[in-house]
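For reference, the structure is listed below as structure tokens.
Omission of a single protein chain aside, the complex is shown with its protein chains in their original locations.
This part shows subunit A:
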Amino acid sequence: MGNVIEVENLRKEFKAYSSRSGLMGAFRDLFTRNYKIIQAVHDISFTVNQGEMVGYIGENGAGKSTTIKMLTGILTPTAGKVSVNGMNPHKEREAFVRTIGVVFGQRSQLWWDIAVQESFRLLKKVYRVSDSDYKEHMEHVIETLDIGPLLDKPVRKLSLGQRMRCELAAALIHNPPLLFLDEPTIGLDVLVKLKIREFLKEINQKYNTTILLTTHDISDIEALCDRVIMLDEGKIIYDGSLQRLKENWGEGKQIQFTFSQEITSAELHPLTAAWGVKWSRGEQDNSWIAHVPKAHVSEIISCIVNHYEIQDLNLYEISTEEIIRNIYEEGVAHG
């Protein structure tokens, strides 16, 4: 199993121009403009093996899309080494892009005014896929994604969910060994999301397709990826298994109490201070959430129940989403 993606000290800088204020400023901008150099991606290194499904996550503007664009040969890196499928994406663009599939969730790569099948036909010619390969591979894809009835409709008449399934099929026409998905589930409903996830898992198993996925929907990552790479301000702050992330950060539970009368935090804090519990106000009236270390769950519940009358009680795991939020708030991930 070779490395499909090798990235070493990859950097991308942009010039960000700023406008001066006022009319005079606008005139001055005609001649000289102020700019700052912004490091969208700052010396990152990682490798991805054949057949891995990797979640690439980060806040808006963290540099995810910029990285993907460098890995797919669209943008030229400012510095550093990139090797994808054994090629330099930017230098050998035309040969290289034959070996990858890309879906940009926010852009359509199908032709807007013509039927989906015409786009497929063009892409089949562009990637020089033989009739027999196309038939064998695409019939299955079309069936699994359930887009057969959509093929003769122009793209502009499809709903977002329908379009995204067609986009995915279009990216797979040449059955690439490596797939980049840039926010593929943005704005989709739960059913379509599930269908797309299942499909991605299937092609990963069937063809050992490597998938690099960016998303803001952590449930995508939980459903698909064993490994996450977390990016913040252009730097990798975590690279490892999702499991380890949860173990290191997701210790403890949350207990939500709904009391029958009004309670203040001043009343709650002294009771549980010995276990290091943090309290925060819940969304409903009279509800409080205790953030509790795992070992002391039962003690805390019995303590609270003994002191106050409660109406309801819920126990939660700390969600991955929360873990990730915590990491971003606190900075670099430990472990």
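Points to keep in mind about this one:
Keep in mind that, in the parts below, a residue touches a chain if its C-beta (ideal position, glycine included) is under 8 Å from a C-beta of that chain, and two chains touch if they have at least 3 such contacts; residues count from 1.
The rule is simple: contacts and distances are computed from a predicted model.
Missing chain, UniProt protein name, picked from "Periplasmic nitrate reductase, electron transfer subunit", "ABC-2 family transporter protein", "Phenylalanine racemase" or "ATP-dependent helicase Lhr and Lhr-like helicase": "ABC-2 family transporter protein". Touching the missing chain, out of A:Ala26, A:Val126 or A:Leu315, is residue A:Val126.
Here the missing chain is touched by one residue of A:Ile100, A:Val116, A:Ile203 or A:Ala290, and it is A:Ile100. Which of A:Ser65, A:Thr185 or A:Thr272 touches the hidden chain is settled by the complete complex: it is A:Ser65.
Contact with the chain not shown here comes from a single listed residue; of A:Ile114, A:Ile237 or A:Leu271, that residue is A:Ile114. What subunit A contributes to its contact with the hidden chain is residues 14, 65, 69, 72-76, 93-95, 97-98, 100, 102, 104, 106-109, 111, 113-114, 118-119, 121-122, 125-128, 154.
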